[in-house]
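Every protein chain but one is kept in place in this view of the complex.
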Amino acid sequence: MRFKFSILALLLEVSIIVLFGIFAEYDNSIAIETLYPVFQDVHVMIFVGFGFLMTFLKKYGFSSVGINMLIAALGLQWGTLIQGFLHRKAGKIPVNIKSMINADFSTAAALISFGAVLGKTSPLQMLILTVVEVTIFAGNDYLVTEILQATDVGASMTIHAFGAYFGLVVTLVLYRPGLKNKHENEESTYHSDIFAMIGTLFLWLFWPSFNSAIASEPISQFKAIVNTYYSLAACTVATFALSSLVDRRGKFSMVLIQNATLAGGVAVGTCADMPIHPFVAMCIGSMAGIVSVLGYHFLTPFLASKLNIQDTCGVHNLHGLPGILGGIAGIIVTAVKDEAR
Amino acid sequence: MRFKFSILALLLEVSIIVLFGIFAEYDNSIAIETLYPVFQDVHVMIFVGFGFLMTFLKKYGFSSVGINMLIAALGLQWGTLIQGFLHRKAGKIPVNIKSMINADFSTAAALISFGAVLGKTSPLQMLILTVVEVTIFAGNDYLVTEILQATDVGASMTIHAFGAYFGLVVTLVLYRPGLKNKHENEESTYHSDIFAMIGTLFLWLFWPSFNSAIASEPISQFKAIVNTYYSLAACTVATFALSSLVDRRGKFSMVLIQNATLAGGVAVGTCADMPIHPFVAMCIGSMAGIVSVLGYHFLTPFLASKLNIQDTCGVHNLHGLPGILGGIAGIIVTAVKDEAR
Partner (left out) sequence: MRFKFSILALLLEVSIIVLFGIFAEYDNSIAIETLYPVFQDVHVMIFVGFGFLMTFLKKYGFSSVGINMLIAALGLQWGTLIQGFLHRKAGKIPVNIKSMINADFSTAAALISFGAVLGKTSPLQMLILTVVEVTIFAGNDYLVTEILQATDVGASMTIHAFGAYFGLVVTLVLYRPGLKNKHENEESTYHSDIFAMIGTLFLWLFWPSFNSAIASEPISQFKAIVNTYYSLAACTVATFALSSLVDRRGKFSMVLIQNATLAGGVAVGTCADMPIHPFVAMCIGSMAGIVSVLGYHFLTPFLASKLNIQDTCGVHNLHGLPGILGGIAGIIVTAVKDEAR
C-alpha cells in the first residue's frame, strides 16, 4: 500500500524518459540571449513564487514548498511531451527555451489547483491530478490559441481561471464533512506569514516576465512589461486601501496583502500585449485588487459554509475572479479596437 | 477616523490614474534586451532587499515587508509622474524600461527613510511621507544631474545620504519621550535575523546592477559592475574583521553583518562608472565597512541618548555615512582626473 506512490512516480518517470528518447530533439533555432532571462524569471515564479505563497498555513509549510516542487518537476516534463505532440514538427518534439517556458506555464494551472486542495490530497492523488490537468491544459491551450486563434498572452483565462475552477471542482469532489473540523490547521503564524511574503514578492516582481514571455514581437513584449508593472502597482495600493476598509479595526489583513496584491497581474494578462495605455492597465489592476479583496472577505466564507467548497488558499479570489475579469477586459479591448478600425 | 488611510490611498490612486491617462505614453525607442534584466535586479532589491532587510526586528517583521511594498508600489507610480514632468517630451511623459528603473530608484530614498522611522509612524503618515519625499527626490535629482551636470551614477548622495538624513529629521520631529520605553520591540530573534539575511543578500548580490543601471555607455556599465562587485567583497571581509574586533568576546554581531556589509555598495556608488581601478574600489569598500561598523557601535547609541535621534534600522550607518564617504570619494576622483588632464 505504502509503495503505491513510489511505484507510480517511477513508472511515470520511466515512461517520460522513453517518450523523450523517441520523440524529443534539441531545437537551437531560437537565440537564447533574450528569452533565457525571461525563462528564469518564470522558473522562479513557478518554484519559489507558487511554493512559498502557500507556506502561510502553519501546518502545511513544508508540504506546500515540497509537493509544489514535485508537481512542477513532473508537470514540466509531461507538459513538454503533450504540448510537443500538439505542435510537433516532422513527427519530432522540438525542445528549445520557448518550449521550456511553455512547459513551466503548463504546470502553473496544476499548481493553482493544488492551492485549492492543499491539505486534503495525498501525494499519490497529486501525481494523477498533475498528469490529468497538464494534459487538459495543453489541449485547451491548443484549442484557444491554434484553432480559435484567440489571444491570451498572460493566460488570464487558460491558466488562472482554468486552474482555479478545476481546483474548486476537485475540492467539491473530495469534500468530506469531517474536514470542517480540521479548521485549526488552516491558520497562519507570524513566521509562516513572512515566509509567504517571499512567494508573494517573487510572483509580483516577475509577473511582467510571465505576461510578456510568449509575446510574439519585441514591441508587444515591451507593452506587456509596462502594462503589468503598472497594473500590479495600482492593484497593490487598492488592496491596502480595501483591506483596511473591510477590517473592523482598520488593520491590514495579511492574507489579503499576500494574495490580492497579485490579482492585477492575473487580470491584465489577456490584454497585456495590446496598446491599451498604462492608465487602462492601472484601472484593470485596481479593479482586480478590489474584486479579490471582496472575494476573500465575503465570497469564500459563503462558498465554504453554504456550498461545501473549501478553497484552502483562496485561489478563487486570486486566480478565478481576476482571471474572468481579465477575460472580460480582453473582450472589451478587442471590441473597441475592432470598432475603431 | 479609521477610514482616513483608505480614503487617502484611493484618492491618490485615482489622481495618479487620471494623470497617467492625460500625460503618459509608451516609449519603445529603447531596446529592452539589455536593460530589462538590470531592471529586474533593481526591482528585486527594492521589494525583497529593502523589505526583508528590515525584518530583523521581531515585532515589525510583517509591517516592514508589507508597508515597504505599499510605499514602493505607490512611490514608483508617483515617481514616474514627477520625473516624467521634469523630463517630458512634447508635453508627454514617455514610459520605457529606463523610466521604470528611475521610478524604482525614486522609491529607494523613501524606503531608506522608512527604515529610520519604522515602528514610529502610521501607514497614513507613510503615504504622505512617500509622496513628499519622492517629489523632493525627483527635484533634487533633476538639479544635480541636469542643472549642475554632476555625476552620481550609483546615487551615493542623491538616494542614500539624502534618504538617510531625511529619515533622521523625521524621526527627530516625531520624537516622543515615551518611545524610549518601547525599546524591547527593537530586538531581533533567531529567525528574524535569518529573514533579514534574505534582504541583505539580495541587496548585496544585485548592487552591481543598481550602480550600473543608468550608466550611459556599455563601457561605463561594465566598470560600475566590476567596481561594485569588488568593493562589496572587500567591504564584507572588513566588516567581519571589525565586527569581531569591537565585540568583547570576539563574536560577530548579526546587525553588523546584515547592514555594514552593504556599505561598500553605497560608498562606491558615486564613482562606480569611472575608471578608478578595482583596487581603489576595494579601498573605498573596506573604508565604508569600517566606518559603518564604527557608526553602529559608537555613534548610534550616542545619537539616541544625547540627541534623541532614534534610528530604528540604523540607516545613518548604512546609507548616511557611507553615502557621504561616496560623495567625498567622487570629488577626489574627479579632482585627480582633472589634474591628470
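The chains carry the letters A and B, assigned in the order they are written, with residues numbered from 1 in each.
We adopt the following convention: a contact is a pair of C-beta atoms (placed from the backbone, for glycine too) under 8 Å apart; a residue touches a chain by one contact, two chains touch by 3 or more.
If you're wondering where the values come from, they're calculated on a predicted model, not measured in any experiment.
Participant: Thinking of the whole complex, not just what is shown, which of A:Met100, A:Val170, A:Leu205 or A:Ala241 touches the missing chain?
Facilitator: A:Met100
Participant: From the list B:Val144, B:Leu172, B:Ile194 or B:Val333, pick the residue that touches the absent chain.
Facilitator: Of the candidates B:Val144, B:Leu172, B:Ile194 or B:Val333, B:Ile194 is in touch with the missing chain.
Participant: Of the listed residues A:Phe20, A:Tyr142 or A:Tyr175, which contacts the missing chain in the full complex?
Facilitator: A:Phe20
Participant: Among B:Val95, B:Ile214 or B:Ala238, which residue is in contact with the omitted chain in the full complex?
Facilitator: B:Ala238
Participant: On subunit A, what residues meet the omitted chain?
Facilitator: Given the touch definition above, subunit A has residues 2-3, 5-7, 9-10, 12-13, 16-18, 20-21, 24, 26, 28, 31-33, 36-37, 40, 43-44, 47-48, 51, 55, 61-62, 65-66, 69-70, 73-74, 76-77, 95-97, 100, 123, 191, 195, 198 touching the missing chain.
Participant: Please give every residue of subunit B in contact with the chain that is not shown.
Facilitator: Here the touching residues of subunit B are 33-34, 37, 41, 190-191, 193-194, 197-198, 201-202, 204-206, 209, 218-219, 221-223, 225-226, 229-230, 232-234, 236-238, 240-242, 244-245, 249-250, 252, 254, 257, 261, 275, 277-279, 282-283, 286.
The rule we apply is simple: only the chains that are shown with their structure count from here on.
Participant: Approximately how many whole Å separate the CA-defined centres of subunit A and subunit B?
Facilitator: Subunit A and subunit B have C-alpha centres separated by 32 Å.
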